[in-house]
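Removed: one protein chain of the complex. Kept in place: all other protein chains.
Right, subunit A next:
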Amino acid sequence: MDGPGRDPSTFPPYLYEAYRATTRRAPKQPLIPLPHTLSEITGPGPALSGALHQTVQGAASAEDSDLTTNMGTGTEAMGERIIVTGRVLDEGGTPLPNTLIEIWQANAAGRYRHRVDQHHAPLDPNFLGYGRCLTTKDGAYRLVTIRPGAYPWQNHPNAWRPAHIHFSLFGSSWVSRLVTQMYFPGDPLQPLDPIFNSVPAAARARLIAQYAHDVTQDGYALGFRFDIVLHGPNATPFEPYETAQRATR
């Protein structure tokens, strides 16, 4: 069950039966609204970004934003090379600088480098499949990778995940935390995918990157743009909290 704080025009419900794994994992009790106290308006984002920033200055390879080479074998990953770029913003449109982004994805054949991935597609010895970067002072990020393949999964007969890249962001506070998936434009598997469809129809386009010819680099890689908007802390009036909670019960 969902409650206030998760706008039903944006957030997928926890229980979405077409995605079978939700049926035994979605909570059934009502969620309880929590005011934004110091615990919620702080968060690990700044400290983690600071630590990574120091590492980046210490060793240029620590900002791991090129997945075509970060396996470190000296040979490039197989697949269609792409550049994914965009900005990370808050709801007010303010760019969020120095924000950590972690990504992971399947290889060009649709296989993850992961022990539970049993799909009989080849592993690419030159593709690790994960990386991370920090946004610039303008909230911009840029990743180089290969376009991931679609892959089958066991949810229903002939189920295939559309091509996607997983994104994890901290933002500036605990309430900003977001884990999501970026999809590609024009993928015919999207309307068949219950994970994609779990998002309310009007909000699904926010998960699809746009092809960006100005990002495409001549003779090198196709460009995609994907902006990400994170929830920010409210200026919550604290005093009425318990009273309001009692009133709703």
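Just so we're on the same page, a contact is a pair of C-beta atoms (placed from the backbone, for glycine too) under 8 Å apart; a residue touches a chain by one contact, two chains touch by 3 or more; residues count from 1.
We take it that contacts and distances are computed from a predicted model.
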| item | value |
| --- | --- |
| Omitted chain (choose from "NADH-quinone oxidoreductase subunit K", "Nitrate reductase gamma subunit", "Protocatechuate 3,4-dioxygenase subunit alpha" or "Peptide/nickel transport system substrate-binding protein") - UniProt protein name | "Protocatechuate 3,4-dioxygenase subunit alpha" |
| Which residue of A:Arg142, A:Arg206 or A:Arg225 touches the chain not shown here | A:Arg206 |
| Selected residue (touches chain absent from view) among A:Ala109, A:Cys133, A:Ile195 or A:Ala221 | A:Ile195 |
| Absent-chain interface as seen on subunit A, which is shown | 2-7, 10-14, 16, 19, 21-29, 31-34, 36-44, 46-48, 51, 89-94, 102-104, 106, 112-114, 116-117, 128-130, 132, 166, 168, 173-175, 177-181, 195-196, 198-200, 203-204, 206-207, 227-231, 233, 238-239, 241-242, 245-246, 249 |
